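A short write-up of the structure that comes next.
The other protein chains are all here in position, but one chain of the complex has been omitted.
Chain lettering (A, B and C) follows the sequence in which the chains are written, and residue indices restart at 1 in each chain.
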Amino acid sequence: MEAQAIFDTLQGKFGDAVVELQGEGFSPAFVVVAPAAVKEVSRFLKEDPDLSFDSLMCLSGVDYKEKFAVAYHLHSLKHRHAIGLKAMLPRENPSLPSVDDVWPAANFHEREAFDLFGIVFEGSKDLRRILLPEDWEGHPLRKDYKYPDFYHGIKV
Amino acid sequence: MTARTDALPTQEMTINMGPQHPSTHGVLRVILTTDGEVVTRAVPDVGYLHRGLEKIGERVTYAQFMPFTDRLDYLAAMNCNCAWAWAVEKLAKIEVPERAEYLRVIVCELNRISSHLIAFGSYTADMGAFTPFLYAIRERERVNDLFEMICGNRLTYNYARVGGVSGDAPPGFLEKTKEFLDYFEPKLDEYNNLISYNKIFVHRLANVAVIPAEEAVAYGLTGPNLRGSGVPFDLRKDEPYSVYPKFDFKVCVGTGERGKLGDCFDRYMVRINEMRESVKIVRQAVAQIPDGPVLAKVPRVFKPPVGEVYFRSECPRGETGIYLISDGSVNPYRLKIRTGSFVTMNLFEKVTRGLMIADIVAVIGSFDIILPEIDR
Amino acid sequence: MGLKEYMNDIVEAVVTTAKGMRITARYGVDPKEEVTLQYPEERWEIPEGYRGFLHNDVKKCTACTMCVKVCPVDCISLESVRGADKKMVLASYDINIGRCMYCGLCVEVCPPKSLKHTSGYEMASAARGELILHFIAEDAAEIKARVARQVAEAAAKAAEAAKTAEAAKTADLSAVAAKPPVVEPKAAKEEEKKPE
Partner (left out) sequence: MEAAALSLMNAVPLLAGVPLWAVTLLLIVAAAAVILVFALTFEGVGSLVLRKVAGDIQARIGPNRVGPNGILQFLADGVKLVLKEDIIPANADRLLFKLAPYFVFVGSFAAFVVVPFGVGLIAADLNIGIYYVMAVTSLVVIGVLLAGWASNNKWALLGGMRAAAQIVSYEIPVGMALIPAVLIAGSLSLQDIVRSQGGLLGIFGWNLFHNPFTFFSFFLYFTAAQAETNQTPFDLPEAESELVSGYNVEYSGIRFGLFFLAEFGDMFIVAALATACFLGGWNVPFFHVGTLPWIWGNLLSLGVFLAKAFTMVLIMMWVRWTLPRLRVDQLMRMSWKYLVPLTFVNLLGVSLWLLVFKGKGIPGMIASLFG
């Protein structure tokens, strides 16, 4: 199924929650959705027989300076097609529903995004820091991150 | 005799397996909660090797990031090199000379062999048989000799470039590659006789940590771990890139020959069989390789167009996906590397429930994880 | 488990063990199978393009700073001044091989091909400072001073020559022709400060 068709299907189903299609320069194309609708859209993408995106290949946080985003890369083993899903979040208190009960694979990726960007995934089974120590301050992949000089008295 | 649990209260024991442990393949820490030898819960704790590769990527140029991809998966640095090159080429739409693509495929497949050799060798060492490990290392050294010949280094190759490869194969390289393949292919049968079908080895692996196909897909497993569950999905075949469509090879899947489909033994056998397929691919590539340049013209100050790509390539430890956002400057804007081992660790807690301590080792080995890839 | 399976299990265990032991025995008795290289006494042949320690042929080096710019780990540092003949003169060229990851990017971009990988790979030191290779033995400040002197001399000479030439032609324009001689080395120095 082509990206445009997927977008049209999603828009028909979810209306305003599906914001736009990022096609030009994007590979795969991204369907931008409202953060609150991520979970419903995900479930639909996974369960609709024509779409059946059964695997979440990648979930990444992105810092677009004025906004955060969470990008989902989906792939369907059944139909062998791929699509991206993106949710734009405000810089202050970025949070959106977790999709780890749609794709269990999301858990580690979400933890990583939480760890490195500070994006909170509501309803996640287990949202802890994953790569950094539990008492690390700040979220290093944010563009405005300041490197600390010391960590527990050790020079970084 | 009836069990008198109330009379003798017992409590579970929490054990730290790692970060320093001989068979966690690096600095993985697993927090085991055990009831005697039986593990009731095994929680992986990763991140001990986090070097912030993604952050580094935002600060160096596209070409400069190439040596860092060596450190992504040091056992399969060629595959990571090429994955990065392919991702950037996809972003900037660069045409790569055909000879360069052939060379990439040759080194990638050789690296897949050497990486699977380590997987095989360290797995047998984990299971207590130390000898096959040294045999595997011996074969791997030969691959390293080949790599040293073509790129000058034995571990961190930095061979691929955006637009091609750093240098053409030196004279004699292709002949030596063929020589290696002729030497190596019979060794696989020897391994099978020596250890793969050994009764003890089979018993240690069969029916341990069974991952059904649906679960493997839902948890996003890729590469040999996914194929071990019987899902015939190989990016080289199903989403072909480079010159892979020109080669004839088989996608190896688990068959459940010694137990349930998707157990440790299947994942192990997939790797052994994949080595054979890689030998096949390299043979064809060496026979078909065309002449020509090996590096496309890429401007020295390389600025790809604005855009976002996600490139997936089949690395020995599963799919290495590179999500690359360019803002048109010389540095990547955002770079996310999705690696096979990282995703696999997500499933770890689930499949290890109720196994024994010795099985934890077997599971870690069968996933063939590598820590720099998990922690990046 | 039936008796047949039970016996099969035993037979299979014995047979597979015997198979494996045959292979290990073959390796055990065959001295040709030993692959160990007795390292300090025996050495392997180092191939052509081996990426060992870096070496800069400072005579050929044009101090273009390409290597400094391309190095992903910033292990190369160089200082240079503009010499009397308008070419850059190296004042210092250091490579911190404790930091170097032998990626070879610097060698690839070197325009005069003065930077090369050698086949050296053995080095040990007790202090980190010893891991910095200095390719110019002389002190950087001395070279700079010397070059500055040369530049000044040359400029003075040029001014002298210009003066006499001018004096021969017309007397009024002679003062304008002589450029201030100190400006150029200063500018060059500032430029070199940028890469670490």
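What we mean here is this: contacts are C-beta pairs under 8 Å (C-beta built on N, C-alpha and C of every residue); 3 or more make two chains touch, one makes a residue touch a chain.
Computed from a predicted structure; not experimentally measured.
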Omitted chain: which shown chains does it touch?
-> B, C
Residue in contact with the excluded chain [from B:Glu37, B:Glu175 or B:Glu214] = B:Glu37
Out of B:Phe120, B:Tyr135 or B:Phe265, only one touches the absent chain, namely B:Tyr135
Which of B:Asp73, B:Asp126, B:Asp234 or B:Glu308 sits in contact with the chain that's absent?
-> B:Asp126
For subunit B, enumerate the residues touching the unshown chain of the complex.
-> 13, 15, 21-23, 36-37, 124-131, 134-135, 138, 194-195, 198, 200-201, 203-204, 356-359, 361
Could you list which residues of subunit C touch the chain missing from the display?
-> 9-10, 17, 20-21, 23-25, 27-29, 33-36, 38
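Convention: only the chains that are shown with their structure count from here on.
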Which word fits how the chains touch one another: line, ring, star, complete or other?
-> line
Tell me which chain's centre, taken as the mean of its C-alpha atoms, is farthest from subunit C.
-> A
Just list the two chains that share the greatest number of C-beta contact pairs.
-> A-B
Go ahead and note the Å separation of the Cα centroids belonging to subunit A and subunit B.
-> 25
CA centroid of subunit A to CA centroid of subunit C, Å | 42
Note which residues of subunit B are touching subunit A in the complex, please.
-> 46-47, 50, 52, 54-55, 90, 217-220, 231, 233, 238-239, 305-310, 312, 319, 321, 323, 325, 334, 336, 338, 342-343, 345-347, 350, 375-376
In the complex with subunit B, residue positions of subunit C that touch it | 9, 12-13, 16-17, 19-20, 23-24, 35, 44, 47-51, 70-72, 101-105, 108-109, 117
In the complex formed with subunit B, which residues of subunit A make contact?
-> 22, 25-28, 30, 54-58, 60, 62-63, 71, 73, 77, 80, 82, 84, 103-105, 107-109, 112, 116, 129-133, 140-141
